[in-house]
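To start, the structure itself, in structure tokens.
Here the complex is missing a single protein chain, while all its other protein chains stay put.
Letters A, B and C mark the chains in the order given here, with residues in each chain numbered from 1 onward.
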Amino acid sequence: MKKTIVILLLAAFGYFLAITFLDPDFEKDRNRNGVKNVYLEKTVSELKTANTVTAIVVNFRGFDTLGEVTVLFLAASALGSILFKKRHHVGERSITLPASSIVSTGAKLLFPAIILLGVYVFVHGHLTPGGGFQGGTIIATGFLLMLISYRNFSISHNILSVIESLAGILFVVIGLMGFINGGTFLQNFMPTGTLNNLFSGGIIPIIYILVGFKVATELTGLIYTILHEKG
Amino acid sequence: MNIENIEIIRIGVYATSILLILIGLYAVLTKKSLIKIIIGLSIIDGGIHLLLIGIGYIKNGTAPIFSPGFENASAQMVDPVPQALVLTAIVIGFGVTAVALALIIRLYRHHNTLKIDEIKNLKW
Amino acid sequence: MEIIYLIFILFLSGAIATFLLGKVSKRLRDIAFITTLVVPSVLFFTQINIGQTVDFSVLGIHLSWGITNFSYIFAYIVLGLGVLAGIYAVAAMKGKENLGFFFFNYILSIMAMMGILFSRDLISFFVFWEIMTWSSYLMVVFTGKDVQKVGIKYFIFSAIGAYAMLMAIVITYSLTGSMMISNLIFAFPDFEFGMQILIPVLLLIGFGVKSAMMPLHVWAVGSYSHSPMAYTAVFSGALSKMGIYGMIIVMAGLVSRIPEGYWFREVIAWMGAITAVGGTLWAVAQDDAKKMLAYSSVAQLGYIIIGIAIGTPLAMLASLFMAILHGMFKGTLFMAVGAIEKQTGTTNFTEVTGLIRKMPFTFLASLMSIIALAGIPPLGGFIGKWMLYESVIGSNHYLLIIVIFFSSTAAFLYCYKFLFGFFLGQEEKEWAHVKEAPAMMVVPMVILAIGTFIFGVFPGLILNPIDAGLQELGYAVTQGRYWEMSVLFNEWGDTVVLQPILYTILAVFVFFLAFVLTKNFKKTRYVSTKDISSSGEIPKEHENLTFSRGFFQPFLRSVEPLMRRKIDPYYNSFGRGMEAIFDFVRRIYTGNGQTYALYVVVFALLLLIFKDRLWG
Partner (left out) sequence: MVGSPVLLIAIPLLAAFLIPLLGIFWKELVRIIPGLVLGYLTILSASLYIDVLNTGTIVETIAGWRAPWGINLVFSPLTGFLATLMTFIGFIIWLYSYRFKRNVEFEAAKKYFIFLMLLVAGSIGIVITGDIFNQFVFIEIVGISAYALTAFYTGRNSAEAAFKYLIMGSLSASALLIAIILIYSQLGTLNMAEIAANIHNMPPQYRVTAMIFFIIGIGVEAEIFPLNGWAPDAYTEAPGPVGSAFAGIVVKAGIYAMVRMMFTLFDISGPMQILIIIGMITLVVAETSALRQVQLKRMLAYSSIGQMGLVLVAFGMGTKAGVFAALFLMLNHAIIKPLLFFSGSYLVFNSKEKNISEMSGLGKLMPFTAAFFALGSFAIVGLPPFAGFWSKLSVLTAAANDGLLLIIAIVLLVSIVEIVYYFRVINRIYFFKFDKATSVVPHKPRVNALIAMAILAILILVIGFYPDSVSEILNRASEDLLNTPDYIKNVLSTGQSLTY
């Protein structure tokens, strides 16, 4: 009964979404000369960043990214706070089954490669598809792999939080340096170099690397917290 | 490819994302398990992210990355803005999901159940 | 600095100082309290000129304060009663907890009443009205008895009244663009028909609550009887008159200027009549003096409302005269009850008897006030009632006059009950130790009682200022013309030369008093309760000989059909019904997160369905 009602409701809702998005007029009247063209043009001419998406994420809409990093930071803190227990002891890991030797050996083998890949992805964020978030996530998967392969694998929470904090602080400080040098927050104050070089794009790669660190440590921290949670 | 095909691709993307949103909503509205509700929320997020990407699509578009020698290819590039937005939206969705899962752990600790209709100590 | 501001600043700072000093020293607190009441009163009567105004603006709304001839009349009641009851309160409340708070609220409500009289605009009027409401509310709940029932009831009704008034005020503002009362009165005849009905109705609801007009009176009894008696004197004596004050402005300023005013008058007059009859009957039925006086206040306010509704100059004079007199004698009676309560610990007629020798001054004050209340010459109440009868008959309300006569007559019953219950009858051993109340309590009572007498003998003392005040409301210059119409009162208002008839009445009265006080008293032999023989039988120890039990049963039985119609239960069931509905409404918040998610979707859907209407 309830399901039927819900299905009917959703059908109606879907109908309204459909007449909005599937209407041929939806494409016809679109303004195709919005900010997009400016972004594409300025990315090359002023920021010298090959990857426009990165330029947008880090520079044009860098403020969003700062907020986004804050959201991640908040999520990690919130996890700690929500799962916080009065008796402060490190819980037993929930996953108690030992991994098979194939997995553990493979993990050992793969771990450096994954880290390396992650680092590559966020260092080349301004040149190739990829960037801090993607790279950070990859690194976190490396740690996830280690955590599920080795029961005793542990990471110092302090180190994680120091890296995390430092990355965040530096992000804001770079933003503020732009503020001091150029007059606006997050404004580029470094030479932009030439397009398609590793050292190009001004502060973009630096920020993206910081984001990479932050995402990696935060995701690892998240995984670590949840893994050590006894349900 | 002719224009009709492109329309079909585009509409297909939109339709898929709408469908995803509806599926997610269905899970949120009918499933009793907290975990499934969160999965439903994630599916909604997925649908919306797809929709967001979909509006950046242009015919025969390429990725908005300038390779050496193609510095003036911007006319052919898809809209980069939705991609940047979706990156942010994904991360935010991820953060919310993480918090939600932590809350579920807490709820399970407290109520010893994952059924949403049994967790209503707070009402009226 | 404007003297008007100074008065309010003195009141306010005095209130705060009294409150704070209460933490330090009791004596200082009492002194501060009395000073705060006396100094602004003296300032008011000496420094304030009629017509003097101060103007300022708040939030772009022009406001103005100033006293008029008309509000000056009420200032007599407020400040006179305020000061006297204040002196009384210091003694009466001695030893109670939290007195700083009591005095704070006392001063605030006096200040608020003065503010109401000063307000020449609706906003200040409302502000002071609300300050008066909440400060009196805090007095009602001060004793902590039946707080949830009585206090909340008082405040709900006050809020209904106040908000009805506020609605009228904002409508007025939107129609005239000004908050001045004079502008409202000026522009009122040009309003469209609906507004001409709505605004007076809303205002009358507001004022009707405070003046305890019939369907809105249910708060009055509980509140009057629950607040400390020292305050009830002000509450019933002065605060309820603020409702009368407003009502007069509405009836004279607005209602009389539109053709439909006739119906307003009839309806209000009949409501007043019902109030009078109902209040009287219920007063008769009470065994508790506080409640009896509370009902009696309701009834008296009913008379005053009738006079206002009739609206002829004589009726207005009568109403205002009765308003002032009622403030005096009801204030005295409440104080007397307070004194009895302080000395004996109870206010029940069935328990306390024979206090006449124990508390002679209280008795004297009560006696005079009761005579005034009952409307027996030469005390003031008589003149008011006489003028009222005359105006009611003069305006051809014959049915109304029958009702009024009925309730006036019935009022004698409770008047007698009050005197007999407390003061007459046999002395009980239990009350042998009772002494007269302290002088600070007795003196204000006696002063007020004497005042009642003086105003009864020289009505012109009040009637002249009232006359001047009525001119302010647009009544023609009367200068004694109207009360001269009464056979009994030829020229009393104008000259202090007493006519023979007055001498006669006065002589009789004085003689009677002298008789009571001197000769007869000495010859009386005091015996114990059981020292009687009734039909040859000597009563046993356990037999109850207190006559005050079951007073007037036959009468009450005969009027029972009238009294069965109580309005309280309807309000209560309405309130319960609303609570049940509200309780049902909050079940929307089921507590289930999934349902809330459903609400989101349904809400979205609703908006999408009606989307064509959303824009703009």
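Following the convention adopted for this analysis, a contact is a pair of C-beta atoms (placed from the backbone, for glycine too) under 8 Å apart; a residue touches a chain by one contact, two chains touch by 3 or more.
All of these numbers come straight from a predicted model, not from anything done at the bench.
Asker: Name every shown chain in contact with the chain that has been left out of the document.
Answerer: Output: missing chain touches A, B, C.
Asker: Hey, which of A:12, A:35 or A:206 is the one touching the hidden chain?
Answerer: A:35
Asker: Looking at A:20, A:45, A:105 or A:197, which makes contact with the chain not pictured?
Answerer: Result: among the candidates, A:20 touches the missing chain.
Asker: Tell me where the left-out chain touches chain A, residue by residue.
Answerer: 16-17, 19-20, 23, 25-26, 29-36, 38-39, 42, 59-64, 66-68, 70-71, 73-75, 77-78, 80-82, 84-86, 88, 158, 161-162, 164-166, 168-169, 171-173, 175-176, 178-179, 182-188
Asker: Which parts of chain B face the unshown chain closely enough to count as touching?
Answerer: Residues 21, 28, 34, 37, 41, 44-45, 48, 51-52, 55, 81-82, 85, 88-89, 92-93, 95-96, 99-100, 103-104, 106-107, 110-111, 119-122, 124 of chain B touch the chain absent from view.
Asker: Against the chain that's been left off, what residues of chain C make contact? List them.
Answerer: Against the missing chain, chain C presents residues 57-60, 123, 126-127, 130-131, 133-134, 137, 141-142, 144, 147-148, 151-152, 155-156, 159-160, 163-164, 166-167, 170-171, 173-174, 579, 581-583, 585-586, 588-591, 593-597, 599-604, 607-608, 611-616.
The criterion applied here is as follows: only the chains that are shown with their structure count from here on.
Asker: Quick one: do these chains touch in a line, a ring, a star, all-to-all (complete), or other?
Answerer: complete
Asker: Using CA atom averages as chain centres, what separation in Å is found between chain B and chain C?
Answerer: Computed from C-alpha means, the inter-chain centre distance equals 69 Å.
Asker: Out of chain B, which residues touch more than one other chain, so two or more?
Answerer: Residues 25, 29-30 of chain B each touch two or more of the other chains.
Asker: Going by the contact rule already set, what residues in chain C reach two or more other chains?
Answerer: Within chain C, the residues that touch at least two other chains are 598, 601.
Asker: In their shared complex, at which residues does chain A touch chain C?
Answerer: Where chain A meets chain C, its residues are 6, 9-10, 12-13, 16.
Asker: If we count contacts the way the header does, which residues on chain C are in touch with chain B in the complex?
Answerer: Against chain B, chain C makes touches at 586-587, 589-594, 597-598, 601.
Asker: What residues on chain B touch chain C, complex-wise?
Answerer: Touch residues, chain B against chain C: 25, 28-30, 32, 37, 116-117, 119-124.
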